[in-house]
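Dropping the structure in here first, questions after.
Yeah, one chain of the complex is gone here, protein chain that is, but the others are all in their spots.
And now, subunit A:
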Amino acid sequence: MTADPALPTERLTLVDLLDRLLAGGVVIAGDLTLRIADVDLVRVNLHALIGSVDARLPSPWEEHGT
């Protein structure tokens, strides 16, 4: 990826990836049955995942339903 070794580039973490793949990217509804796979479904499920790590902290995706 980056060609600059002087910069502290982190190893790509899953959280960084999910910040982008679940909150970013072009949002186009797929076919009807899968429209639910958009933001709400994903947020609900990740909320559960994150909740199992630390229930007190809100989902990092809470703030931006794009």
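Quick notes on this one:
FYI, a contact is a pair of C-beta atoms (placed from the backbone, for glycine too) under 8 Å apart; a residue touches a chain by one contact, two chains touch by 3 or more; residues count from 1.
Here is the rule we go by: contacts and distances are computed from a predicted model.
Matching "GvpL/GvpF family gas vesicle protein", "Branched-chain amino acid ABC transporter permease", "DNA-binding response regulator" or "Succinate dehydrogenase cytochrome b556 subunit SdhC" against the UniProt entry of the left-out chain gives the name "GvpL/GvpF family gas vesicle protein".
Considering the complete assembly, subunit A touches the hidden chain via residues 1-2, 4, 6-10, 12-39, 41-42, 45-46, 48-50, 53-54, 57-64, 66.
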